[in-house]
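Excluded from the complex is one protein chain; the other protein chains are retained at their positions.
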Amino acid sequence: MFKKKTMQDESYYLAGQWQLMWRKLKKHKLAKLSLAVLAILYITALFADFFAPYGLEQFSALYKNTAPTKVYWQDEEGKLSRPYVYKLKKENKMEKVDGKISMQTIITEDTSEKYYIAFFVEGIEYKVLGIKSNIHLYGLVNEAGEVDQKARINIFGADSTGMDIFSRILFGGRVSLTIPFVSAAISFVLGILLGGISGYFGGMVDNVIQRIIEVLSAIPSIPLWMALSAAIPPGIPVASMYLYITIILSFIGWTGLARVVRGKFISLRKEDYVMAAKLAGVSDFKIIVKHLVPGFLSYLIVNLTLGIPGSILGETSMSYLGLGMKAPATSWGVLLKETENLESVAQCPWKLIPLAFVVITVLAFNFLGDGLRDAADPYK
Amino acid sequence: MSKGDKILDVRSMHMKFHSKGVTVHAVNDVSFSVNEGETIGIVGESGCGKTTLGRCIVRAYQPTSGSVTYVASDGNELDFLNIDKETMKKYRKEIQMIFQDPYSSLDPRMTVLDIIKEPLKANFPKMPKAEMEKRVMDIAAKVGLNTTYLKRYPHAFSGGQRQRIGIARALVLNPRIIVCDEAVSALDVSIQAQVINLLHDLQQEFGLTYLFISHDLSVVEYISDKVGVMYLGRMVEYAPTKELFQHPMHPYTESLLSAVPVADPAIQIERIPLEGEIPNPANPPSGCHFHTRCRYCQQRCKEEVPELKDMNGHLVACHRAEELQLRGFNYDEMNH
Partner (left out) sequence: MENYTMHPDNIIEVRDLKVNIKIDEGTLTAVRGVNFEIKKGETLGLVGESGCGKSLTSKAILDINTKNCETTGSIHFRTTEGEEIDIVNMPVPPKRNGKPRVKAIQKMRTKVLKPIRGKQISMIFQEPMVAFSPMYTIGNQIMEAALLHITKDKEEARRLSIDVMTKVGIANAEKRFDQYPHEFSGGMLQRALISMALVCNPQLLIADEPTTALDVTIQAQILELMKELQKDFGMSILFITHDLGTVAKMCDRVAVMYLGRIVESAPAMEIYKNPQHPYTQGLIGSVHKIGTKSQERLFSIEGTVPLALNLPAGCGFYERCHKRIEGVCNVYDPALVDVGNDHKIACFACTGCPNAVNKEGKADE
C-alpha cells in the first residue's frame, strides 16, 4: 500500500458519523453559542428552586405590579457600597381633587433600612433531584445579616399577584422547555413507526397512512387545539393538564416527521449498499436496523431540533389563549397572559420580559438546527 | 467439477417493470450459458437492460419468467427461480456482485472491517469472531488493502480503494460467480487499470467466473472471453470476444464497434452511423427491435422477431446474418 498524503490525521479516518457531525457542529459558531444558551436555560429551569429567590407560593400583595426593584450601589455619601435595596411601604395620601377628597395609596421605598443582596442565602425549602435544601442563589439580608422576608428583590418586577417574575420565568421554563421535548419524543416514535411502515411496506398501507397524514395536516391547528382541549375535563389537576397538552401537541407534530421518514426510507432502500447487504444474505430486519435507521437518524435529529421551536410556540400560544396551562400553574404562556391588554403592557412593560425568553429559546433552537443540518451529512 | 464446465445457464429470461400503467420489457427472452472460469462481457447502451439482467442473475430482482440454472460446487443443479428459501440462502452466497459506484455501495456509517464482515455474519452466525476477522484480514490483503486501516470508515478511502473494499466484500463468501456491474466505469483511467489487473489476478487464483457488464467496449474486449451484445432488452449477438470484435454478425454490433474511440490518433475508423434514436423501451418497434435504425432492414425484419441462431458458436439474432458481410476491427491493422 502506498502512503497517502492528506491533511487529516488518523483520528479523522477513524471518526464515525456522530464524531464527524460533532466536529462540523463545533465549527458553526452560532450553533455553538445556541447550544450554550440552551444549556443555561435548561440548567436554570431544572434548578429553578435554587436559582429563583422565591417559590411559587411566595407572593406579596404589597408588591403587586411593581417595577423591577431598584438596586443601589452607592450609599448616601456617594461612596461605593455593597449593593442594597429598600423595602417598599404603603402610604395613604389624602388628596383634594376638584373639591373632593380622595384617598390614594402610594407605594414608595422605605429608606429607613437597607437590605443587602447576598448570595447563597436561606429561603423557602425545596427538594430537587432528591436533595432537600433551603439555599437560594441570591436573596436579601438586613443590616444585621439575617434573612428578612419583609423586603423583596424582584429583578424583573412583579406580576399582578405580587410574585417575582424572574422566579416565575424559571419555574415556567420547566413546563415550557420540557413539553416540546416530551411531545417531540412522542412525535418521534409515532413518526418513525408510521413513516417507517409506510415507506417499508408501500402499497395499500402506504396509501392509507399518507391519506391520514394529509387529512391531519389539512386541519387548521388552532381550532383543533380548541376542540381537543375542550375535551379535557375542567378542574383536573395541573399535572394531568400538562400531560394532556403534551399529547395534543404531539398528535399534530408527527405527520411532518412521518413524511420525512418515509421519504428517507424509500431513497435509502435504493442505495447500492442496501442491495449489497441483501445479496450477502442479510435479513430484512437487520438491514433496517443496521443500514436504514442509522442512515436517517441524523436527519431526524435535525428535523426534531427545527421542530421544537414550533412546539414551544404552540404551548405558549395555547396557554396564552387560555386553552393550555392556566394560573396558578406557571408556564411562559401563562406569564404572557398578563400582557393581554394594552393598558397592562403600558403600565408594566416588564411583564413582556418572558416574551424575550420565548424568543431567545426559539432562536437558539433554530440556530442549533441550522448548524445540525449543515453537519448532518458529514459524507457529502 | 473442473474448469470449463457449464456453471450458469440462463433460459428465456423475461423481466417486466410496471409503473404508472406503462410496462417496460427490460429483459426480453434472453438466453445464454456460462462456463466456469470464464469472463462474459455484456455490452450495450444505456437502457438496453444489461444492468437488469445482472440483477436478475444475482436475484436482486425476481425475473418475470424464465430460468436461471446454476450448477453448484457440489454438483447440484438448481433452478434459481424455483427453489425454496433455505436452499436459496445456502447457495445465494456463491453468486455475488460488485457495484458501479464506489461511493454509494459502501455504508458510510460502518467501518471497513464491519462492511467486509457483514456477509460472514449473515451467513455464518456461529463463526467465532477471531476466525471472522482473520478471514476479513486475509481477503483485504488479497485485494490490496492495507489491513491496518480496516478500522477506518469508507470516507477515508479514495475511489479506487473503495472499489477494492467492494471487491473484498463480494469475495469474502468465496463466491464462484461475480457479477461486475460497470465495476470500473466510475474510476479514473490509471485506477481502472489497477482494478482490472486485480480482477484478473483474483480470477486466476480462485477460478472465478465473471459476468462483466459495461458500456466500455475497450475494457470488455480486454477482459472477456465471450461477449454478449444487448439492444432494447434483447441479446442480439453472443460470441467469443475476438470473433465478435473482428467479425460482428449483427448490424447493431457493427455500428457499436465503429463508434469506439481508439486511443490512437493514427487509427481513424469510419463510423457507421445509426439512423434515428433509440426507441422508447416502453414501446419498442415490431419485429426486430433494431429495424428502425438498421441500414440493412428488409420487410421481413419489420414483421418477424429474429431468433438467436447458433452459427458455429457465434450466436446472432438477425434474419440476414448469413448473407451480410459486416465490418469489425482489423486486428492486424491495430497492431501495426
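Labels A and B are assigned to the chains in the order they are written; within every chain, residues are numbered from 1.
The working rule: contacts are C-beta pairs under 8 Å (C-beta built on N, C-alpha and C of every residue); 3 or more make two chains touch, one makes a residue touch a chain.
Just so we're clear, the structure is a prediction, and the values are computed from it rather than from any experiment.
Asks: Of the listed residues B:Ala26, B:Leu274 or B:Cys301, which contacts the missing chain in the full complex?
Replies: B:Leu274
Asks: Based on the whole complex, identify which of B:Glu131, B:Asp188 or B:Asp310 touches the chain you can't see.
Replies: Only one listed residue reaches the unshown chain, and that is B:Asp188.
Asks: Where the complex has a chain not shown, which of B:Lys89, B:Lys121, B:His215 or B:Arg327 is the residue touching it?
Replies: B:His215
Asks: Over the whole complex, note the residues of subunit B touching the chain we left out.
Replies: 45-46, 158-161, 188-194, 196-197, 200, 215, 217-219, 221-222, 242, 245, 255-256, 258-268, 271, 273-274, 277-278, 329-331, 333-335
FYI, only the chains that are shown with their structure count from here on.
Asks: Cα centroid separation between subunit A and subunit B, in whole Å?
Replies: 58
Asks: In the complex, go through subunit A and note every residue touching subunit B.
Replies: Within the complex, subunit A contacts subunit B at residues 1, 4, 12-17, 20, 271-273, 275-283, 286, 290-291, 294-295, 378-379.
Asks: Which residues of subunit B touch subunit A in their complex?
Replies: The contact residues of subunit B facing subunit A are 58-60, 89, 92-93, 96-97, 99-101, 104-111, 115, 118-119, 121-123, 144-146, 149, 151-153, 155-156, 158, 166, 169, 173.
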